[in-house]
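Note that one protein chain of the assembly has been removed; the remaining protein chains are unaltered in position.
Up next, chain A:
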Amino acid sequence: AEAAELRARLRAVRHTVLVLSGKGGVGKSTFSALLAHGLAADETKQVALLDIDICGPSIPKIMGLEGEQVHQSGSGWSPVYVEENLGVMSVGFLLSSPDDAVIWRGPKKNGLIKQFLRDVDWGEVDYLIVDTPPGTSDEHLSIVQYLGAARIDGAVIVTTPQEVSLQDVRKEINFCRKVKLPIIGVVENMSGFVCPKCKNESQIFPPTTGGAEKMCQNLNVSLLGKVPLDPQIGKSCDRGQSFLAEAPESPATLSYRNIIQRIQEYCEQHHFQEEKIM
């Protein structure tokens, strides 16, 4: 009956994308937020951003929604809206103070994730983007279990170029394969830095083992794109503004937009295939 309740709520969701890593601090939340902004630029699309990082919820700050609270109504929990067509949910909205630590063991975290999926009234949604914490644990198992691997279009896996990140990301790729979650592709963040003054390019995180490109070749997954380091990205995140809107000319913006387009194309294709089968 519980599973039926979840399915009913999610029936109105056309596409679901999970943003994963395995490694922390590579830019999952940043990417999730920009993917949401990018997709919501089309006003005819309804976008939902769900933050299931219970211990370190970054989405409220990155979306400029710190201090917002969740309201309840007869139809469930109301997401917090950034735009009319972009709604957000995060444990961050349930805390009385942003510095409150959520020190929960797995089962309690799973309970909240289930509640998010069951009780949040997203309405009709074209894209549900789920931002996850680093690792391959409770949150990841639960979201795949509750959503059902078959109903998720796929996972976007974020990494940075160095081997210390890639070794955790390979595990994440294996996790996806284990739970039969399709992999849309890999995004390599912090991929080079171009100095705005001298225009020289530096590898801040040198790809000592070939970076995401080599890893993708070896594991037969798509490399969706590489995004260079731009200090404006961090600033925009800290200030809760969309980097894409604040720095439209940045090479990083161009990369992000290309990647977002590829994800959109993948989802449309996936939906089309499903319809063909039906």
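Observations on the structure shown:
Simple rule for what comes next: a residue touches a chain if its C-beta (ideal position, glycine included) is under 8 Å from a C-beta of that chain, and two chains touch if they have at least 3 such contacts; residues count from 1.
Keep this in mind: contacts and distances are computed from a predicted model.
The chain that is not shown carries the UniProt protein name "NUBP2 factor", picked from "Mediator of RNA polymerase II transcription subunit 18", "NUBP2 factor", "Glycine cleavage system H protein" or "Prolactin receptor". From the set A:Gly38, A:Pro60, A:Gly87 or A:Pro133, the residue in touch with the chain omitted from the display is A:Pro133, counting the whole complex. Only one residue from A:Gly67, A:Gly106 or A:Pro196 touches the chain missing from this view: A:Gly106.
Only one of the listed residues, A:Asp131, A:Asp168 or A:Glu188, touches the absent chain: A:Asp168.
By the touch rule set out above, chain A reaches the unshown chain at residues 22-26, 54-56, 101-107, 109, 133-138, 140-141, 160, 163-165, 167-168, 170-175, 178-179, 234, 237-238.
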